[in-house]
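Every protein chain but one is kept in place in this view of the complex.
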Amino acid sequence: MAVDRREAAIPVAAPPTTTTEHAAGAAIRQSSLWQDAWRRYMQNKAAVASAIIFVIICLYCLLIPGFWKIPGIWTSLKDYDPNAVDFSASYAGFSLDHPFSTDKFGRDLFARVAVGGQISIAIGFAATFMILVIGVVYGSISGFLGGKVDNGMMRFLDALYGLPYLPFAIITTQILSPSGSVSVWTMVVALTIASWFTAARVVRGQVITLKENDYVRAAKAVGARWYRVLARHLLPNTLGILVIAIFLELPGVVLGEAFLSFIGLGINPPTASWGSIAQDGREAYRLHPEVLFIPCIAIATLVLCANFIADGLRDALDPRTRES
Amino acid sequence: MALLEVNDLKTHFFTREGVVQAVDGVSFTLEKGKTLGIVGESGCGKSVTALSIMGLIPKPPAKIVGGDVLFDGKDLTMMSEGQLQHVRGNEIAMIFQDPMTSLNPTLKIGTQITETILAHKDVSKQDARKRAVELLQEVGIPRAAERLDDYPHRFSGGMRQRVMIAIALSCSPRLLIADEPTTALDVTIQAQILDLLDELRQEHEMAMILITHDMGVVAETADDVIIMYAGQIVEKASGFELFDNPEHPYTEALLGALPQLEGEEHEIREGRLTAIPGRPPDLVNPPEACRFAARCPYSDSGDTCATVEPQLREIRPGHWVRTAHPASERSGERETVNA
Partner (left out) sequence: MSSETASSNGALLKVDNLEKHFPIKRGILWERTVGAVKAVDGVTFEVAKGETLGLVGESGSGKSTTGYCILQLVKPTAGSINFMGKELMQLGREELRRMRREMQIVFQDPYASLDPRMTVGGIVAEPLEVHGIGTRRSRGETVRRLLDIVGFNPQFTNRYPHEFSGGQRQRIGVARALALNPKLIVCDEPVSALDVSIQAQILNLLKDLQRDFGLTYLFISHDLAVVRTMSDRIAVMNQGKLVEVGTAEQVFHEPRDEYTKALFAAVPVPDPHRQRERKAERARLRKESRAAAGGTAPA
């Protein structure tokens, strides 16, 4: 049997001096788990930079389209209406009037990409949220119950994994909107259905690991009923994993939406999403590549940032370094 | 000349929260063929001392900031990594606490043994393998030749520790450092391993440093004993002398805190163990004077204990102690209640 001498022989951080001596002494460290995690996250330069860029992108999408309507603030700049068609300005190239150039219809891309971002990011977060909800429910039931139920649920999941992601999403969108025009919510549902599996598996794994902890046994020994054990002990301790999972699922969903819209099976013009803007730009990309590339760069940047953030979070919340 | 001479060794850890003075002025000598036991609780610096000798402390946060380690007259602290690698495994070997994690799970144990031999000796692979089989037999693993090709997970904890010992002995080192080698093992296995270490040590004329928190293990194996507390040596004596006449209040308290296996029935069941109140001091800001004063039943308040740092002095030939209140100089039961 291993006697685990946790108060490690090699000190990692020294406890602050205690001045009071109650029988058992004062607390040896005074910070919460989240503070420790925050500090560790802040040390990861890539993660911090990514978080800043991510926030900037979100602010850009939120503020640019609506902001212009506020009089007195940007009066010196033009009104960047994403839907204002002006054929005379089509493919106008980069200028101060149109920082991101214009598209075929002369619509300003600076505003249009922002609006598109709203849709894309909204779909991203909505779908991610739903994925996590379904994943948590499925995964925690499977992990908590164990045995044959867990077995069955996981085999079912394995079968679903065999379905190709995008065709599955496409079929779902077609089923949900037979009229042919795909709404935002249809996209969200389709993408969720096609990609909840990994989240379920991750949550299940976490629940199974946590179940073995003595504090879960302690709760059972005291007579806590299963829902209390699940809600009070297991799920709160999966919070860390869930936060990381958000930033791991987000890229997949955003890319999924972009791709579907790009090939015309998702959000259709004139509604802007990064994918549909890219689709618009497909025609003339040889002559005016910016219409295609700019939304693609936006997508890539967002996805890259999300990955770095997830990495940073994982390091920050790593239970192995959490203690000691 | 002693085989190993450690002089005023100081190892500090430079962390975000401050400089942890993990080992703060440790000195001792070890003669060929003898066993030294280093005893202390967690955080006292015993493992760091051993790792410092081997140069195995993690170099970014840790650094040997003072003193020297003379092995056969050569200063190990002055050696480059390359030179140290020649010493490690070859002249000084180390075995660790947890046999589960000290062996590489993806390599056959035969490979792990021969790899050490081939790194230091100029022999052929076949010869190395033959030596490996011999070693496994020596440490008492049955069917050694067959088991050479097994992976670590096929061995029990005790067996794995034997394999570790085999690896350690493979190049016939002159010094073996064993850091809590039996803590993770069952007590019957522990006894076997300790007996084995003793046998091998005598056969190979090896010196041994045994690090442990277990006073019983030390009583069994050590010729000389060092008690460490808060990075310093607080008592140093031969094994018999230390247990017969403990001088330092901490040593006494440690012995008193041990549950007794043998003794009067009634006393054992009804009696209380000597509990040392409080906790070891913070090594970032160690107390200026005596580091044990806060927990010591004999410390004066506001007198020598809080102002003067006690030095290690020879209270009897061969028996050193660092305290202002050694047992033999105490007149009567003068226990004070400290703030």
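Think of it as A and B in the order they're written, each chain with its own count starting at 1.
We adopt the following convention: contacts are C-beta pairs under 8 Å (C-beta built on N, C-alpha and C of every residue); 3 or more make two chains touch, one makes a residue touch a chain.
Everything numeric here is computed off the predicted structure, so don't read it as measured data.
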Among the chains you can see, which ones touch the chain that has been omitted? A, B
Considering the complete complex, of B:158, B:231 or B:326, the missing chain is touched by B:158
Sole contact to the chain not displayed, among B:60, B:105 or B:142: B:142
Touch assignment to the omitted chain, from A:141, A:166 or A:224, lands on A:224
Out of B:78, B:107, B:145 or B:258, only one touches the absent chain, namely B:258
Just checking the interface: what residues of subunit A touch the absent partner chain? 1, 3-7, 20, 22-33, 213-215, 217-225, 228, 232-233, 236-237, 239, 322-323
Under the stated touch rule, tell me which residues of subunit B contact the chain that is not displayed. 41-42, 140-142, 156, 158-159, 162, 186-192, 194-195, 213-220, 239-240, 243, 253-262, 265, 268-269, 271-277, 279
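One rule holds in what follows: only the chains that are shown with their structure count from here on.
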Measuring from the mean C-alpha position of subunit A to the mean C-alpha position of subunit B, what distance in angstrom results? 50
